[in-house]
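All protein chains of the complex are present and in place, except for one that has been dropped.
As written, the chain order gives the labels A and B, with residue 1 at the start of each chain.
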């Protein structure tokens, strides 16, 4: 990271920074396992401040002079625009590439580490999307510039998990003591697994797992929940669960997971969809959230906007601290 | 649209805005039918001011803190760069994607409305290019953020039509009483149709239609001109029309419109091209303009630059009003 010694050479501005300079606990944001309750509370607190910034024009200049590189090895326009908007809302600048595979093309034959060493020379923070699990961790090990994982293949997508928990907190007003139904494909989505992981950090959480047999939650997560004292139960009765939960988190069931068994897919799809009957069964205060990666209806539930606040908070915390 | 209540939280700047805050008559810019004489005069007046801004360094900061998203479902580098230059010349920032089709890809299966609801969360104004007629109207109906149509398939491209009329006004000095020859393919170009539509708003306009039979102006526009009291006549004699008009607007004749009849294409191409003889026949004060979309020679005629001023004016008017 660049030092913050100011200079007047060549018109360098002496902008007073607001940040008291207390360093954020994390140097990089790679995986959901990095978070504890305190860190989550800190991020959410700054995200709340960011809601105010974003609603005001002409926005904050707190990251003026900072340069973020979005290094995308596969396109993900939604995620990229969210990060770039977050940076620009705070007065920062962006270097963009959705074409990062070119670095590692046969012709150039460059390793990820080589690329990171080049890009760190051009920017103050790197937001990376990669097609290989573990790529973000390797990048962070290579550079002292902060790295944010914007999804690495079947691996992690930690800002996504953060915005899900933040959305629940904002909608329900608490995280301790909530009852959450995870509905749909619980085997394949990285988001639903990260969400279960993060919820386990709170007290008296109850988790309902509602899914077709072929795509039910794997044992590692169930064992983890048990070890953390989180109460969970599997159920095939969506209506009954709907009447008891505070939050219903739905992930889309994808046909390709069922292989030849189209009949099972059709049955599952009908049974685990949130329709008007399910909505009517839910308590008045309860909310539905969705896996943003897999289902565009997230936009309806203010989650996209919450993702913006979370990303603004992370950029501020990683670049200038508290 | 974001409210304009200022705050000092987190280093938010209290930049004094110049705009008196009088709201622009339009909320979005979707189609040429939205304009009347007064609106056109207003846009042209601001475009004239923008010529001064653009010629001065370091430019205006009137849109500082505003974020424009260029949401392009098909690439159009010329149009995109013009809008992005306009925004940046006014101190605003840009989120870019030429890859917006990814949103509606099979994998994500997102509707245009869903995408717009996400992107409105990231930006203050959306400039959209789409391959389907009517897409811009659907986008504008979905969001309260201003939408500018940067071309929707065979539909509208209203900023293009505006810059054509603005160019005529700047070059000839008036719009009432002008004689305009529309030459070339008058059947397929969306621009020539929009231009005829806009010219009908002025007094004592005379329009000459000069085209091969296969691509002559369709009856709907001719009926419209008649209903608005615009005098028009069809002619096959380019030389004679050239000697009478103030403006000769040329659209390229494309081979593919003639199907198998290459012979007709070759004949038409020779007959409706503006060569030295045609130039010599024209009056001294007369000018040639061209369909920028179809013919790159627009650059010779200051139209590209006029397009920049028009777009600067629209961004200012839609974002901060007068």
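The definition used in the following text is that contacts are C-beta pairs under 8 Å (C-beta built on N, C-alpha and C of every residue); 3 or more make two chains touch, one makes a residue touch a chain.
Predicted model, so just to flag it, every value in this text is computed and none were measured.
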Open item on the list: Of the residues B:84, B:114 or B:185, I need the one that contacts the missing chain.
Closed with: B:84
Task: Touch with the omitted chain, as defined above, among B:59, B:154, B:173 or B:259 - done: B:59
TODO: With the full complex in mind, choose from B:27, B:98, B:113 or B:234 the residue touching the hidden chain.
DONE: B:98
- [ ] Using the touch rule from the top, list residues of chain B that touch the missing partner.
- [x] 17-18, 49, 52-62, 75-78, 80-82, 84-85, 88-89, 96, 98, 296-300, 304-305, 308
Open item on the list: Considering the whole complex, not just the chains shown, which residues of chain A touch the missing one?
Closed with: 2-7, 9-13, 15, 64-67, 69, 93, 95-97, 99-100, 102-103, 108-111, 114-115, 117-119, 121-124
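Rule of thumb we're sticking to: only the chains that are shown with their structure count from here on.
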Task: For chain A placed onto chain B, the superposition rotation in degrees, Cα atoms, nearest 5 - done: 120
Open item on the list: Can you work out the whole-Å distance between the CA centroids of chain A and chain B?
Closed with: 40
